[in-house]
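Certain chains of the assembly are absent from this excerpt, and the rest are unmoved.
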Amino acid sequence: MSDPALRIAIIDFHGTLCERDCAAAFGQAAHVETMLVSSEKDSFSGPVHAIVVPGGFSYGDYIRPGAMARTAPITRALYAAADAGTPIIGICNGFQILCEIRLLPGVLLKNRDGRFICRETGLRVQSRRSPFLAGVKPDVLRVPIAHKYGQYYCSAETLAELQANDQIALCYCDDEGQISDAANPNGSVGHIAGVTNKAGNVLGMMPHPERRAMPWHAGKDGNWMIESVCA
Amino acid sequence: MNILIDQILNQRQKDTLLAGLGRDPTPAEVAMVSAMWSEHCGYTHSRHFLKTLPREGEHVLAGPGENAGIIRLHDQLAVAFKIESHNHPSAVVPYQGAATGVGGILRDIFTMGSEPIALMNSLHFDIRDHRGKWIAEHVVDGIADYGNCTGIPTVGGEYSSYPWYVDNPLVNVVCAGLLKPEQVLKASTAQVGDRVLYFGNKTGRDGIAGAIFASLNLTEATREQKSAVQVGDPFMGKLIMQATLELIRAGVPSAMQDMGAAGITCSTSEIAHNSGLGITVELDAVPVRAPGITAEEILLSESQERMLATVPPDRLAQAEEILNRYPLDYAWIGVIEETPDMVVRFQNETVASAPLDLLIDGCPVEDYADLTDDVLRAGKERASDLSGIAGTGRPLLGGKPSTNPEPPTLSALLEVYAETSHYASARHIYEQFDYEINQRTLGGPGDDHTLMYDAASERTVAFTLHSRSPWTLQHAYRGTRAVLAAAWRRSIAAGAYPLGLSNCLNYPSADRRETMIDFGGTTLAMKEFCEALGIPVTGGNVSFYNESEVGAIAPTPVFVLVGDSVLGPDRYRYAGAEGQLYLLGTPDLTAGDVYALWRLRQDGTLSGATVPTVDFAQEHQVGQALLDLYRAYPGAFAMRDVGKGGVFKRILEQFARADRDVVLNDDLPAALPDVLLGEGPCTYLLFVPDATTLEWPAALQAAGIRPLGRVTAGDGKLLAPAVELDLLKYRARADKSLEPHWIDQLELAP
Amino acid sequence: MKYSVQVKIKDGVLDPEMETLQRLLRRSGVKGIRQLTHTQQFVLEFDDQVDATEAERVARTVAGDVLANPEIHDWTLDVL
């Protein structure tokens, strides 16, 4: 690896909650330097190797999760970075934001049974196009979800496109790795837990890899994704 | 407004006010006094008893009187924690009532400069009917939405359903935060000339007179006082938390206080008075939301998410620079004065000018000198006839003890165990809470213990939350002793010698002598516990008047213990090993909650139920020995206190596996129902895997630790002399969600 | 049979979503919005077999018990 540290930008909207968790988790990787970037800024001030839009309740999830993020200056910088091919990951509320600012197709609706769910889920890696998934060895990861609006929805045409372009990155699965209705916690269409954009550099996912990453965590599956993008 | 004042100020209070002022009070003064002298703010009925509690200790950095208690855990770390009730609002608007409860307790914690790390809650309903279920569902939703949105994990709690909570649910919320011992910021350190900073949400008419509301019994009339309802704004809650912590880290405020009960009145007067000074408040400067709002309304509004700070004159610009970064309102609304008066100005007039001594300490309090310790220890026995619970004479349970009660069979008891909501999986509750955010949760809901890990100091903080209304109903003094001992055992099992105690005392009407005997009995028991074990009371909350036309609650003290745990990330977690079970103590079926629930089903009484008699010195000795054992054999064995649901619940949760049997020995220390479902002093269950050899310290041998049985290869059975139980069947039923118990039909029938 | 239920936060009760939106808009330079309010409309369409009194009774119960909380909302019911 070349000498200068990899800079990973972590975006902090008002109401973002998981920025420090992400900084701690990604910061563990060798040569990585994480920096918090306020959503009130309109640039990253310098080159970044990758961008994390962390979970939380930006602007309280008011109106619709992620909806108000559109008004923040940082979105312009996000569009530019996405175009330039920078690896971007949106986790949970970050996924909702990336959908609302149209960097990713689809939208996240309220969970099928209307309630918040905090629970570990199985995730089957369906596509490794995202730099965050390219180096993930196992086909099944165990990572928790924590959301009320995690039901992925898109039109039938969009779904067909996602399939055709290999944009479905992660699906919910059971302990044996089987994708099924029973293993789908929130009613997502196609059991989708994560998708990428057409180019593959922008990934959105509802589960939280940063919560299975620290030395004292019982599970460490999240580290696969962190190491993948930092490799 | 005037109607409320007449309801609230009694003759004695009116006389005190007139004498103190030496003139007729202004409307604003009456408004302020009505709030400050309410039970909620003035502790008029409880002060007599609360002042007897031990509050000093080498670990105490802040005690009662501050927004929250603070305990020094070790050199690098202190913990702020507090419990608070939101029972009355939750009975009327369960979602908002519970949500604003969480908001309020969070503010108490970050106001002191500590970063909130954990929320917990203690919830008690009567879910027999539609209304009770509706309340339960909405309370959990409200707690979830507020806590989740602010990013503080909700890591544990307890719930129960008993008939004495009909119409009067209990919603107690706990928050804990961490800070460096030198970072503590108090509400008593303002200086003359400091400017008074208001920030957060605007002031509206919502929640007017909430403090008064909490001091009244719930009647149809109070239910109609809709202006008392507050709406929570968790996004603003998160913003003011961040802004507050940032201000404190920058060293800007000289003192800080959140606006909780009685809003601006309480926060401004207390911050000045606690600092030994006075204050002038300019109400015109307060950011308001409602056009035409009056001075009295501004003074009493309980609009949520508002903070108060005092800032030295040379720090104003720095404060503004920080606050400008957040989408919130702020204003300079006054100044700290030398003269110890509270002066309020509105529209170029002085609308109030009263000595703070009068406003805060002048509150006439009830004196209960006749309730001596002997009277309290004798207390009031209740068990066989609950029909007039707490003396209301209302037919709540309607039961008369059956004259010749058959002792229950094990299968009848297990039937109760399998069917009631008490032992159904709490997943339905806690999966609605984000319990993992912030990466600190070492033991969360569904785990054996509630443990939060601090990576910086590599230390673990243990939290214990406990209440047992069947015990405290039967006898407040003895029941409270038993609850405290049970909470102590939970803390020991979590590896922590408790360093501080916080409490929420939920009682029926304070206007009845019987309530005050119960209340006094509870505080006496608490005092004895704290003195015996050297644990200070660092704060708490009192909620009276939990009764309505329909019924009155059982006295329900809820306790929170905090300690520095010896358990860490490497603690023992059961993963299928074979090994030995050991039992300490002698459980008694009639003291356990399964028996109480069975009995309530039989005839609506608790006759035959008992309260364990505890000896704190003995609990202390055993507890210390167990902590030593944890230290001597780190990560080598598992330990649980034997509490609700008895040994059976622990076996079911841990060892019910398709490839394991639990085989109990022939020489059980008591009858099987006692062993499996009973409780008693100093009772713990330990599991030692075969790979580990332990040497029992003398203290435990003296306490009578004995082998109970083995966990061994098998197919999911519990085998005991002449008994075979299918654990997997019970496990499957216990794993079933609470949901069907909680949700049922709307009352849509004509 | 079609019923419309309109649900609105009572005057004087805080609507955090609208307050927040207004604050953010002001910060991002959108000036001149004096007030922002939010009303929800639910339309309940009944099967033809259901008679009008029964439909209205159900609509009323659903409105008062589920769609609105009378403590903080005003609501109205209309036949469409």
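Each chain gets a letter, A, B and C, in the order it is written, and its residues are counted from 1.
Methods note: a contact is a pair of C-beta atoms (placed from the backbone, for glycine too) under 8 Å apart; a residue touches a chain by one contact, two chains touch by 3 or more.
Just so it is clear, the model here is predicted, and its values are computed rather than measured.
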Checklist outcome for this item: So the whole complex, written with the displayed labels, is A x1, B x1, C x2
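Everything that follows uses one rule, which is that only the chains that are shown with their structure count from here on.
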Checklist entry - Quick one: subunit A and subunit B, Cα centre-to-centre, how many Å? => result 36
Checklist entry - Tell me, which residues of subunit B touch at least two other chains? => result 233-236, 327
Checklist outcome for this item: Flagged in subunit A as touching 2+ other chains are 59-60, 62
Next on the checklist: List the residues on subunit C that touch subunit A in their complex, please.
Outcome noted: 16-17, 20-21, 24-25, 28
Checklist entry - Within the complex, which stretch of subunit B touches subunit A? => result 141, 144-145, 148-151, 233-236, 238-239, 325-327, 430-439, 442, 453, 455, 568-569, 573
Next on the checklist: Under the definition above, what is the set of subunit C residues touching subunit B in their complex?
Outcome noted: 10, 12-16, 19-20, 23-24, 27, 57-58, 61-62, 65-66, 69, 71-72
